[in-house]
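Heads up, one of the protein chains got dropped from this complex, but the rest are sitting where they should.
Now for chain A:
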Amino acid sequence: MSAAAPDTAVRTASLTRILIYCALILFAFYYLLPLYVMLVNSVKPLDEIRQGDMLSLPQQFTLDPWFSAWSTAQIGVQPTGLKPYFLNSILMVVPAVAASTLLGALNGYVLTKWRFPGDNLVFTLMLLSCFIPFQIVLIPMAKVLGLLGIAGTTWGLSLVHAIYGIGFTTLFFRNYYEAFPTELVRAAMIDGASFFQIFRRILLPSSGPIIVVTVIWQFTNIWNDFLFGVSFADSYSLPMTVALNNLVSSSTGVKEYNVHFAGAILAALPTLIVYVVSGRYFVRGLMAGAVKG
């Protein structure tokens, strides 16, 4: 994340500055603490966690909890580890992100460059759909997935996520294309370029940033979803978040904290990597999704 030039005009004395730095660093510790605790304890043997304190570095370093979380830990009734569910999540996320992003781009293009009577109403209805509590659609969705014969499948989940992502992706692209010069589109129309030619040759080449923002936003939201996963997946098609919750909250046997921590980090890893690699776009997506109407 490149820092925008701090350009406040407020001046502060040096003692105050030291206090400000102290406070800021203190808060950095607060935000890092849970991640640190998970990391350190995921490489300790279980005995050491019980006897030692959660902040100390491991005396005996082991990667066993990680291997266990990945491939042998008990999830529900099967000792499969989180691996198959990690795969499920990927199979769920990729088509859903691709479909909703493509549709959002086309919708944004139509809603800004091919305006028609009633387009504002269409957009408003799509925009409002971003904010509904998903509890309101759970019951009919379960029924429809059953009717379509894709209940309890990864494809079904993917479809659900694609549908409920369209509102946000349309919002992103519409706001972005709104600022795109309509004269260019008009000129191309006069030259006889078709609807799709204009989209492919003129808008798409300059859509890089908004595509990145949208893909990151969709990826993060869908990967992190729990409600749809727990409602619509069967025990073979569970996404990663639900599998993690099953691992952590299973009440049989000894609670293997180190395995839980390793599993939690595995579940967080893809979105964390996306965040570290492209944090600037991540924040931009958050802001666009939150502030812009």
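Basically, a residue touches a chain if its C-beta (ideal position, glycine included) is under 8 Å from a C-beta of that chain, and two chains touch if they have at least 3 such contacts; residues count from 1.
Keep this in mind: contacts and distances are computed from a predicted model.
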| item | value |
| --- | --- |
| Identity of the absent chain, which is to be given by its UniProt protein name, from "PqqA binding protein", "Sugar ABC transporter permease", "Xanthine dehydrogenase" or "Integration host factor subunit beta" | "Sugar ABC transporter permease" |
| Listed residues A:Leu87, A:Leu128, A:Leu148 or A:Ala187, member touching the removed chain | A:Leu128 |
| Residue, one of A:Pro65, A:Gly81 or A:Gly167, that touches the chain absent here | A:Gly167 |
| Those residues of chain A which, in the complete complex, touch the missing chain | 1-4, 6-12, 17, 20-21, 23-25, 27-28, 30-35, 37-38, 41, 49-50, 52-55, 103, 106-107, 110-111, 114, 116, 122, 124-129, 131-141, 143-144, 163-164, 166-167, 170, 194-195, 220, 223-224, 226-227, 230-231, 241-242, 244-245, 248-249, 257, 260-261, 264-265, 267-268, 271-272, 274-276, 279, 282-283, 286-287, 290-291, 293 |
